[in-house]
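Dropping a structure here in structure tokens format, bear with me for questions.
Of the protein chains in this complex, all but one are displayed in their positions.
Coming up: chain A.
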Amino acid sequence: AETYDFLFKFLVIGSAGTGKSCLLHQFIENKFKQDSNHTIGVEFGSRVVNVGGKTVKLQIWDTAGQERFRSVTRSYYRGAAGALLVYDITSRETYNSLAAWLTDARTLASPNIVVILCGNKKDLDPEREVTFLEASRFAQENELMFLETSALTGENVEEAFLKCARTILNKIDSGELDPERMGSGIQYGDISLRQLRQPRSAQAVAPQPCGC
């Protein structure tokens, strides 16, 4: 059986054709998905990663960007702990719709959702329509992390997911996020339990008088 300290629910959102599925594929399979077609509804993948000494299982929901699937994909948002918000640096249109996607994520998933903005298709720099600077300004204004990625070359893909996971872990450590709260998108795994020498709660349980 897989063992991990935490399980995080992640979303990959953004307009159609920005390369969301390719990012997920690159992250999980370590290769570029060649003949990719439109995602129907939602796809699902998972990977266990090591972040800051903890084992974290990322449960990633990759959503369709097409408008016709919007209401279906929205129904998967609830309880996500993190999200990759993806646009295509060669398409201003995909950049322009970021605000709408972000609103969706914060209202439907959780106001505390940790979002990292990914400007994908970094490898197509000559066709760039969105500058690094304006995107990073948008990220700052909206309290997002930001990276430019390439699902083709794999540049920054791993980093995007890990950065998001690390931020969530930090928030757990600082108490900003409570994994025990329902709908937090975080679950404890088996390891966290095994490492407890004396369970915290053992003191809480009134020791019963020895019956011998």
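Please note the rule applied: a contact is a pair of C-beta atoms (placed from the backbone, for glycine too) under 8 Å apart; a residue touches a chain by one contact, two chains touch by 3 or more; residues count from 1.
As a working rule, contacts and distances are computed from a predicted model.
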Protein that the absent chain corresponds to, by UniProt name, given "E3 ubiquitin-protein ligase HACE1", "NADH dehydrogenase [ubiquinone] 1 beta subcomplex subunit 9", "Large ribosomal subunit protein mL38" or "P-loop containing nucleoside triphosphate hydrolase protein": "E3 ubiquitin-protein ligase HACE1"
Residue ranges of chain A at the interface with the undisplayed chain: 1, 3, 24-25, 28-29, 33, 35, 37, 39-47, 61-62, 68-69, 71-72, 74-76, 78-79, 182, 187-188, 190, 192-194, 196-199, 201-202, 205, 207-208, 210-212
